[in-house]
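Notes to accompany the following structure.
Only a single protein chain was left out; the remaining protein chains are all shown in position.
Let's turn to chain A:
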Amino acid sequence: MPKAHVASFGRFRRSHEFWLLLVILGLCAGLGFANAQFLTLQNLFDLLTSYAFVGILALGLLVVLIAGGIDISFTATASVAQYVTLSLANAYGANWISVFAIAIGIGGALGALNAVFIQKLRIPSIIVSIATLNIFYGLLIFFTGGKYIYSLPDWFATGIFWFEFEWGKDSSYGVNLQILALALAFLVTWLLLNRTNIGRQIYAMGGNADAAQRLGFHVFGLNILVYGYMGVMAGIASLIQAQLAQSVAPTVLVGKELDVVAAVVLGGASLMGGVGTVLGTFLGLTLLAVLQNGIILLGVSSYWSPFFVGLVILISVSATAWSQRERRTRSARA
């Protein structure tokens, strides 16, 4: 093995992601052993479809956390984008390109609004996003009266289905809208954070905002981009959620913030800023998804499932913390 690869593997072995991966692999092996249905392509597609909504939001939040901020208004942003976009589509007709353009536009604009308050008035981002969460959601409920939309345009309700394959007698699987959107979101976020100059600036800003400013970074522009990106992800996530649920319910998304925050933080992103990876977020999301899925497949009683979810999260976080403590003491000795 070339020296560079050894060094990078050594780095990976010491990282948070490595330990998370071990926990997940252990969990998957156990579940696969216990239930033959777990390690099937069918279950993989079901999981990706079910968790695409949380996953796409998690990627948006990852960027915000790395930049040193926090945003919890994204569920309200998603609700607004979903409701407005699909109301317009019902009233005036639309196609895939136009619904995504509208949802992305609304999400991006609402996200950028957060950035304006945070940057121009220097209000802590958590306060701003708590306020905007309530404002966006309050206005939505006021104007819609909380009414659900049950009838979606036919082409939207049908969704997309690529590379279809048969499963069992009647069911068939394929790459659907949710999986496609999730994959694209991962790709774009990874490119943004790892392959662009802006990505490096976002890490730098999250690590030390003052230093970034003195270095001449355009901090306001970066914040608009970061919170706007979160909003864009909320817009995309909202549409694929509506497609999955086959309806729009204005009250159902708000309250799901914690699942998203959990996935990102479990993946190693720091609430203090400057730290976090796309791989980590993917693993954090995977751990949550596999847990929920596995608990039902194992036949664990619903009354016990919160306990086991909490337990596994605690174990995985402890493993990471323990490995880091070991390293610190070792380097202290050396």
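Here is the rule we go by: contacts are C-beta pairs under 8 Å (C-beta built on N, C-alpha and C of every residue); 3 or more make two chains touch, one makes a residue touch a chain; residues count from 1.
As a convention for this text, contacts and distances are computed from a predicted model.
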| item | value |
| --- | --- |
| Complex member absent from the view - protein name from UniProt, among "Transketolase", "Diguanylate cyclase", "LacI family transcriptional regulator" or "Acyl-CoA dehydrogenase family protein" | "LacI family transcriptional regulator" |
| Option from A:Leu139, A:Ala211, A:Ile296 or A:Leu311 whose C-beta touches the chain left out | A:Ile296 |
| Candidate in contact with the missing chain, chosen from A:Trp19, A:Phe53, A:Tyr83 or A:Tyr229 | A:Phe53 |
| From A:Leu21, A:Ala109, A:Ile160 or A:Val252, residue that would touch the chain that is not displayed | A:Val252 |
| Positions on chain A where the hidden chain makes contact | 35, 37, 42-43, 46, 50, 53, 141-142, 145-148, 150, 170-172, 241, 244-247, 249, 252, 292-293, 296-299, 301-303 |
